[in-house]
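A short write-up of the structure that comes next.
Complex shown without one protein chain; remaining protein chains in place.
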Amino acid sequence: MALYPKPAEGSWTEHFPGVGTGVLSYEDCISPEFYEAEREAIFKRAWLNVGRVEDVPRVGSYFTKEIEVAATSLVVVRDLTGQVRAFHNICRHRGNKLMWNDYPRAETAGSCRAFTCKYHGWRYDLTGKLTFVQQEGEFFDLDKADYGLVPVHCEVWAGFIFINLAESPEPLQVFLGAMVTDLGGYPFDALTERYDFTADIRCNWKIFLDAFQEYYHVPVLHSQEATPAARPKMPGFEAPYYNLDGPHRMVATSGPPRRLWPTDYQYPIEIATRSGLFGPWNEPDLGDDLPGVNPGGIKAWQMSNFQIFPNMEILIWQTGWYMLYRYWPTSHNTHRFEGSLFFPPARTASDRAAQECAVVMFKEFALQDAGMLVGTQQGLESRAVRDDFPLNDQELLVRHFHNSVASWVDDYQRAHPVSVTR
Amino acid sequence: MPHFAKPPAGSWTQHYPELGTAPVDYTDSVDPAFYELEKVAIFRRSWLNVGRVEKLPRTGSYFTRELAVLDTSLIIVKGADGKIRAFHNVCRHRGNKLVWNDFPGEESAGVCRQFTCKYHAWRYDLTGKLTFIQQEGEFFGVDKDQYGLKEVACDVWEGFIFINLEPAESLTEYLGDLAKGIEGYPFHEMTSVYTYRAEVGSNWKLFIDAFAEFYHAPVLHHKQAVKNEAEKLVGYGFEALHYELSSPHSMVSSWGGMAPPKDPSMVKPIERALRSGLFGPWDRPAIEGLDPLPPSINPSRSPSWGTDSFEFFPNFTLLFWAPGWYLTYNYWPTAVDRHLFEANLYFVPARSARERLAQELATVTFKEYALQDGNTLEATQSMLASRVVSEFPLNDQEILLRHLHKVVADRVKEYTDAAAR
Amino acid sequence: MPLPAEFADLEPYLAWALPTESERYARRLDSSLVEMQTFYDAAFPRLEEAIVYCDEHPYDDLPEDARTLLRLMQSLVMVSFPVEVWKQARVPDSGAAYLTVTAEPVV
Partner (left out) sequence: MTEAVLPADFSDLEPFAATWCLATEAERYARRMASTMAELEAFYQAGFPRIGEALGYCDKFPLDGLPDDAHHLLQLVHSLIMVAMCVEIWHQPNVIDGADAVLDRVAEPLP
């Protein structure tokens, strides 16, 4: 018995043309060759979120970003005019990594007026221009204008900094499309209290991403999200709304806020801190007009989870906070997960404790996902089952994601028929 | 405005016109296919330094070398005739590694009268001859003379042991005039050795690059000098006294006025107290052979001479310091982006606690510098591997790098051209 | 008494009397700058006297107390860089690098 009405076609999956209902292959998560193809076809062509404008608050603020999947390191900086720019983090003299601190492979951040190479003291200004060459007279016909830092396309949408490694990518707004850009008016800039997590996970990046774009597994793997009293009453999972737009996708959920649930459906610590899984109960006033967050206009809206191709997720809660996830491949069967939770700045100890409870519970259940998915990777790598994984209607986004990845790889391979591996 | 005279061609680089002055392509340091070619075109057919004679003091003294770049392990041994020989470290019976201790992948050393295989006890004498087969009667017409150890060309120059898998010329021909002019240096007096090893995450050539130019020194190492000195050094930058190419080998000769320094306040307290520092103990040891020096050392006969660095192709650096000690570097590739770095610092044996502590300070200081160099290399390798940029401008003080990368490219091309014919 | 009597004031630093570079380097990395500075401040003024004391004996045949004293002074050399130059135990910008001594003349 469905909780929510399905589209006229009978299912969400059939509602979207071209998605199909056949079985899925997970070869794309275990094949080293496919991973090499993804590196070129996706990560060197798609817009990738590398940070927020709050990461570069002032002129000269910079951070570096290791992008293993593209075999490079970037430096992202706010220049004198306030523009955010990105460069390959490489000195033009002998190829040394330009900005790093103590450990060359660790990311770093800071503030400066010029980038100075540790090795031979070459200097670049905040627009990447080479401004000083140690003993310039010893070089041969060196025109400093030819040796600026190699720029990377960099654009900002709603305070999110994106880079693109392609030569001439489409504009960021065009890439993001209407469904995502409609979120642009959401007050992300008011939610600056931030908790960052990172983990190196031994599974393909898409497997972890899949776990956060379907909730079919929640009542099972995360049965403890419900209290013992509530557990027998928990139905399976159904979403009231799905949407797709280009390679991007979203799902919304609805239901009464956790604060209105019977007290034996809440954990004691949730009652004590007035907070929990779905966030602090004291909702901040973010204004009435929150464009784009509930595109389905569903009643009792609870949260919307936007999956921005390829590796970014923004999950907005009705209770006035949001999560940002990014999945950075490091090999065909490993990736680095970055999760950040954003709240309005806490003004009191109660605010802070409420955030703490939400953040701690997030980690508890994310650990379950992380623990299990390493097993998934191993199971898939056995290839005991090959191309025969059935997906249900609540896994529409998983289906669409793998389709999108395949279609980007296909497009690229058609345009570069010789070889996609390096 | 140069502080030291340059050749009439205008620069050291232009003095050797075959080098050109264009930017240099560093794909040779990140391309796995090129690395495979280097192994066969260069390392298999060059004379490679594997140690010094002091490591083989007696008849039967031996050491093994694990040389991934040659895909082999070698035994170097001193025979009863005093001759040093090298053999592939493989038993002729079933290919077991002949000499090893505990861990087959680790190098070992010792003294023996013969080599006995751990597997089936076949025995070989110090000249590699097979002398004993366990249950010889069980074999079928095995002639022991046909089953000696596989020998590798091995020769000694000034106490340095070299090997070559496919020699086309003798060691002295290979080392050429540059080496000829070093002969007579009192290496045999400098037998107190400090050995360092590190596995470095970069192509082997990048570490040679770092040690073959001093353009980086005032910048990368500026924190090592006291503040006034550091500012002075960055202001001057670096200029060598002299460069010399004797392809495939090369050398750079540099000033170095800090041993002892003109102004003691320019050095650190511990250096003043121990009369020593990066350039070594300030007081020369009392041995023969340092004055005058052999002609290749300090070729410009500059009174402000401090150090000479000889790059013997492909992977052996011999570095002399004015105060009377020397060091060697060997760079052993293990992959396109990894190598094993070895440094040996050689001093005349200390006769007193004062001399020992002066050496201690020199060696500790060496390590402080080398750690900075080594760490930078991993950063360089990771960014070269991005291939965002592949051509880099090298200046006149980087002439030895330009030369090294050119010789490597030439040798690889020679090899591939010959293979194509 | 492990140190010569006239160096009894350095007894609190006996843990630094280490025979090999590996041990001295490891101890340096495990020490705070304050610990190294304290050791340096105590030992540095005695360096010259220590050398003179040791050199009253043949270097190849140092008595046990002089040998211990010399090892203490080798550690003084080891901490001189953190104290005089870096103001930290590690070499700056050398995070991932290492260089292991595999042979050295041990006193």
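The chains carry the letters A, B and C, assigned in the order they are written, with residues numbered from 1 in each.
One rule holds in what follows: contacts are C-beta pairs under 8 Å (C-beta built on N, C-alpha and C of every residue); 3 or more make two chains touch, one makes a residue touch a chain.
Everything quoted here is computed from the prediction, not taken from an experiment.
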Practice problem: Kindly name the visible chains that come into contact with the excluded chain. | Solution: A
Quiz item: Which of A:91, A:149, A:239 or A:370 sits in contact with the chain that's absent?
Solution: A:370
Quiz item: Just one of A:357, A:391 or A:409 touches the chain that is missing; which is it?
Solution: A:357
Practice problem: For the chain that got dropped from the picture, name the residues of chain A it touches. | Solution: 193-201, 221, 224, 267-269, 272-273, 337, 339, 345-353, 355-357, 359-361, 363-372, 374-375
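The working rule: only the chains that are shown with their structure count from here on.
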Exercise. Based on the touch definition given at the start, go ahead and assign the chain network to line, ring, star, complete or other.
Key: complete
Exercise. Using mean C-alpha positions as chain centres, tell me how far chain A is from chain C in Å, no decimals.
Key: 51
Quiz item: If you average the Cα atoms of chain B and of chain C to get two centres, how far apart are those centres in Å?
Solution: 30
Quiz prompt | Whole-Å gap separating chain A and chain B, where each centre is the average of the chain's CA atoms | solution = 48
Quiz prompt | Where chain C touches two or more other chains, by residue | solution = 92-96
Quiz item: Using the touch rule from the top of the page, what residues of chain A touch 2 or more other chains?
Solution: 104-105, 118
Quiz item: Tell me, which parts of chain C touch chain B in their complex?
Solution: 21, 44, 47-48, 50-51, 54-55, 59, 62, 66, 70, 73-74, 76-78, 80-81, 84-86, 91-105, 107
Quiz item: Within the complex, which stretch of chain A touches chain C?
Solution: 101-106, 118
Quiz prompt | In the complex, chain C residues that touch chain A | solution = 90, 92-96
